[in-house]
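A protein chain is absent from this complex, but the other protein chains hold their places.
Moving on to chain A:
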Amino acid sequence: MLLQMDSITKTYGNVTANSDVSFNLHKGEIHAIIGENGAGKTTLMRILYGMETPTSGSIRLNGKPVSFHSPTDAINNGIGMVHQHFMLFSSFTVAENIVIGREPSSPIGFDRKAAASVTDQLAKQYGMPVDPWAKVGDCSLGVQQRVEILKVLHQGAEIIILDEPTGVLTPLEVKELLAAIKSLAAQGKSFILISHKLQEIIEVADRITVLRDGKVTGTVQAADTDEEQLSKLMVGRDLVKLTREKKQSGKPVLEVNSLSIRGDRTKPLLSDVSLQVNEGEIVGIAGISGNGQSELLQAISGLLKPDKGSVRLLGQDVTGAPVGDIRRGGLAHIPEDRYQWGVSKEADVLENGLMGHTARHHKLGLLRGSSIRGMVAEWVERFGIKTGSLNTKAQFLSGGNLQKLIVARELAQDTPFLIAAEPTRGVDVGAMEIIHKELLQRRSAKGAILLVSSELTEVLKLSDRILVMFEGKIVGELMAETATEERISLLMAGGKHVG
């Protein structure tokens, strides 16, 4: 046994983050850890990486008891970690980033050439091609991740922790990464993989450990399990299978006509985008984030003035109208970035819930406290929003609970048209289920929804039609029945236009 963590318990005050968690890892094994937000995955990894000390329990490496007091300790013992958000210097070259902390030196200082040749050698040895002289800032996210992994390998890591490694990658990059992990494991490196993408985990991992509420609910062989069993272990109950009833869509609700936004870069942010969303229809927009989706949504909702084109909502021209007018005209909006647009963190749950609802809850300009309280309390109940009280500040709610509050608020606007941008980003499986169910209910009630998500599975699961965006253009339209992940991925990466 390469690594053994025995009965790890970690408490913060009276909160137990890990309770009697045991975990082990063989040489050359890929062992995944999954669980909902707050299940204790991160705490466990922070303990292993020397960022936290356990309240009780022990860690043994190659049979010898060890205790790490800092990441440096962990690194010196052959444990490396690739964080979800890369820790790279974007203005330095690939080689410089890889050798950092262990730089080869020449008599006059840093030996650039030696660094490059070390990098080349590593890249060849582990089959992960990179250009040592390229600036990291110019590399794609997939390449940046390779750089991170090579950096950890250069530091001599035998055990590599990957925290949500596929979150920012394109489908093709995900494939390459999973292949690279497998090949490294075959060369004797061991991996701990933290992820919430069940499909990928089943594909790549040897064993899977599931955490719930700080406890291990199961360790299974990947070959013997499926997504359903894993979900059940994570959530603690069966998930309801969602079915999208077939339905004829109705009258057009949103009509966007050749919308363009120039922006100040050389490429236009949005060029000639036209689309239509009908009653009782969910139209999904797939695409790697940063391909114009944000600008499209902002232009529709009135936050950004388009340079060209028009937006019609329920037949009314609302191009460039004030946000308030468009909302009153029938739009609700689950924003893409909840902290930037969706809430005021200093304000409490009630105040955040009230946004957009003031018209229904005042008398002569005076707010009616009890009716607001009733409205928000009902959401808290229905969506299972975990909050201390209705007067708790938004900043103290977890991301998932905040998202549920925002979704509840926007659904309660009860408008004919809804923008749902990344509606389940960062929320756990249970919350995702609730949100998906609510969106489909809205569809059954003749609502029109424009869904934008960087999660392909989400788009495929909910949409009636799927549009793919690439570099500010719509490069393909597919019907849900005929769309496959492969075809969408190809379009997302800028592949050929498919009729």
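In this text, a contact is a pair of C-beta atoms (placed from the backbone, for glycine too) under 8 Å apart; a residue touches a chain by one contact, two chains touch by 3 or more; residues count from 1.
Note that contacts and distances are computed from a predicted model.
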Options "ATP synthase subunit a", "ABC transporter permease", "Glutamyl-tRNA(Gln) amidotransferase subunit A" or "Polyamine aminopropyltransferase": UniProt name of the undisplayed chain: "ABC transporter permease"
Contact partner of the left-out chain, one of A:G236, A:G250 or A:P322: A:P322
Option touching the unshown chain, where A:K151, A:H333 or A:K473 are the choices: A:H333
Candidates A:N391, A:S444, A:T457 or A:T484 - the one touching the absent chain: A:N391
Interface residues of chain A (partner: the chain not displayed): 84-85, 301, 303, 322-328, 333, 335, 337, 339-347, 351, 354-356, 358, 362, 365-367, 369, 388-389, 391-392, 395, 399, 425-426
